[in-house]
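Questions regarding the structure given below will be posed in turn.
What you see is the complex with one protein chain gone and the rest in place.
Per-chain numbering from 1; labels A and B assigned in written order.
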Amino acid sequence: MPKTILLQLDTDPLPSVFDRVVAVDAGVDELFSYGGVTPANVTSLVHGAMFTRGPADLKSTAIFVGGSNVAAGEELLTAVRNTFFGPVHVSTMMDSNGSNTTAAAAVLAARRHLDLSTTTAVILGGTGPVGFRAAQLLLSEGAKVRLVSRSINKAAEATTKLQGLVPGCDATPFGLTASGVSKEVLDGAELIIAAGAAGVTFLTAASWQGLPSLKVAIDVNAVPPLGLEGISVMDKNVMHGQVICYGAIGIGGTKMRIHKAAVTRLFSSNALNLDTDEIYLLGKELA
Amino acid sequence: MPKTILLQLDTDPLPSVFDRVVAVDAGVDELFSYGGVTPANVTSLVHGAMFTRGPADLKSTAIFVGGSNVAAGEELLTAVRNTFFGPVHVSTMMDSNGSNTTAAAAVLAARRHLDLSTTTAVILGGTGPVGFRAAQLLLSEGAKVRLVSRSINKAAEATTKLQGLVPGCDATPFGLTASGVSKEVLDGAELIIAAGAAGVTFLTAASWQGLPSLKVAIDVNAVPPLGLEGISVMDKNVMHGQVICYGAIGIGGTKMRIHKAAVTRLFSSNALNLDTDEIYLLGKELA
Partner (left out) sequence: MPKTILLQLDTDPLPSVFDRVVAVDAGVDELFSYGGVTPANVTSLVHGAMFTRGPADLKSTAIFVGGSNVAAGEELLTAVRNTFFGPVHVSTMMDSNGSNTTAAAAVLAARRHLDLSTTTAVILGGTGPVGFRAAQLLLSEGAKVRLVSRSINKAAEATTKLQGLVPGCDATPFGLTASGVSKEVLDGAELIIAAGAAGVTFLTAASWQGLPSLKVAIDVNAVPPLGLEGISVMDKNVMHGQVICYGAIGIGGTKMRIHKAAVTRLFSSNALNLDTDEIYLLGKELA
């Protein structure tokens, strides 16, 4: 067996140290880290992964797409995959800004306490990278999702996109009203996941802790103030009132395990494309 | 023994993934990859290779010069070598755009079927990096070379340079005529190597397959249309009419073996300079 090589393609000028440490701890033998990668300069890098090892050894090379800008990562991933042809393919994983592993860890935390197939969930900040992905995963499990964004138009666009990704799913867009999240959004919700922009508080402690239907609340923001007032980043299966709560560090252990397992998994085949659904599935296997 | 360290100095902004994978597969322990290297910024990098290990351990550090621009690689190699003094030297290898390993693999393919010392060879695109190097290797084996370029002036310049590199060699420059490659060029040729720019077809299938003297035809271009119509990049010792043919992928296995062996060889001494002739010689040892 040749050494495993992970080609880290990062859209930021300096490639993520975080992703590098995780790759090392996942057992990658050789890590090739590139910053400032764009669809315009990626082709020859991918060719170098495609044309250096024979068919039997291709699975020992894989590509990780990362960086702080999730939209840029999505475009880069598309460019990478468009470079492959036929069986000349190496496995890929995308986790820009931790979006896929964080969404998977958040939904898996909820799944410990809820039957997702019958759950009504509210996603606050549902048009952002983590919120959108969490919505996608919940919908694929059969949950009903109320997707909330400051802009009803953006929420509606995201919902349309989700209906394309999860045909027949039950997703409803909501904007914020003058007084914030409306009663209609919260009524009957058993799960709230807050994944909005840093520093935006969506709900006061009283407003969500007083909600009779609510069983689980998760806030993925790592820096206070959080989107759900009263949750701590350290919360991990902690009760606030009648609600089981998780903060960003509380789901961090699961997120790290999924990230490492996904990197390790890359080298089991030359044909994997580990994106939102695949990374969540892998997290379910680990759970 | 200290770990082997290969210092990869690449003239492109992002250092070649291809060269990195080959280095890993050649068994290099530690690979230091730099992009955007120029004669102006290389000195301190080379000093770092020269002044960190004692005389007995210097052979465990080596320098590889690469990148897509062969002329830039040649200038960089000169700057690297000018930095050494006396015995404070590490071994070097140059293979910008695969020029040396491709030329060696092409000539070695011909050598399987021909006595090069008595061969009359035509090099189409003989002023480019691979064509020029293939001509140099053939001439050093005693072959007669007809070096063809679109510009007769550039062909003549290249021929003069070759006569400096291989004193007493038999090299003749040719330009293209209005109708392309002239009869005079082809008459009596036993070997044609096409190494022109991408997308330029020099000869129709009929014109080279109908040549009574021709025994071997090689096209090093990896992307169709090739310089010799009718050759496939996959051809490896395949007959088209009476002619034994090789395409770029057909010689690719040999090219890769030479590349890896050359990288491994770097660490056998601190005094090697692996360039066109040395890399070809190493290929002959492998054959």
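Points worth noting:
What we mean here is this: contacts are C-beta pairs under 8 Å (C-beta built on N, C-alpha and C of every residue); 3 or more make two chains touch, one makes a residue touch a chain.
Remember, predicted model here, so these are calculated numbers, not experimental data.
For the options B:48, B:225 or B:253, the residue in contact with the chain missing from this view is B:48. Touching the missing chain, out of A:33, A:119 or A:140, is residue A:33. Listed here are the chain B residues that touch the chain not shown: 2-3, 5, 7, 29-30, 32, 34, 36-37, 41, 44-49, 51-53, 61. Think of the hidden chain as still there; on chain A it touches residues 12-14, 16-22, 24-25, 31, 33, 68, 256.
In the analysis below, only the chains that are shown with their structure count from here on.
Chain B has its Cα centroid 46 Å from the Cα centroid of chain A.
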